[in-house]
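Reviewing the structure listed below.
Here the complex is missing a single protein chain, while all its other protein chains stay put.
Moving on to subunit A:
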Amino acid sequence: MEYDLNINGEQRRVDVDGDTPLLWVIRDVLGMYGTKYGCGIAQCGACTVHIDGEAARSCQTLVESVGSSAIMTIEAIHTTTNGRKIQKAWQDLDVVQCGYCQSGQIMSAAALLSETPIPTDADIDNAMSGNICRCGTYVRIREAIRHAATLDGNAKQGG
């Protein structure tokens, strides 16, 4: 079955079963590997993308349910002000370790900033508790989100 997806500002046509999770469409069919698989059951957040600006778990989002909604992945998050702030903050504080969970962390954090420009610790806990990091970078994630909230939106993200 063919689906027209609006992803990272582009129209892309894919031919897959309608019940295919968006995660595998993004990765294996469209060849964008920044979005990660961690659990497949909406428990870990590694697969987090934005759908119409909101954080969504792509492993539990069936491709047939997306319709014309705008999908954004880690590959395009730098095109948003909040995405740039989060990436810059992550780099300033050297948050990453193995890095595998971090695409998902960054997508969740960017969505949080869009909704709550100056999040409290409780806001951070709420928005980020769906994202597991087995390397245990939570202390720095917390700090980095607070730091990102203070950054200039035009900040250039490194790299």
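Criterion: a residue touches a chain if its C-beta (ideal position, glycine included) is under 8 Å from a C-beta of that chain, and two chains touch if they have at least 3 such contacts; residues count from 1.
Operating definition for what follows: contacts and distances are computed from a predicted model.
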Absent chain [UniProt protein name; select from "NADH-quinone oxidoreductase subunit I", "Fe-S cluster assembly protein SufB", "Putative permease" or "Aldehyde dehydrogenase"]: "Aldehyde dehydrogenase"
Residue among A:46, A:66, A:111 or A:149 that touches the chain left out of view: A:46
Touch residues of subunit A, complete complex, unshown partner: 16-17, 19-21, 23-25, 27-29, 31-41, 43-44, 46, 73-75, 78, 87, 90-91, 94-103, 106, 124-126, 128-142, 157-159
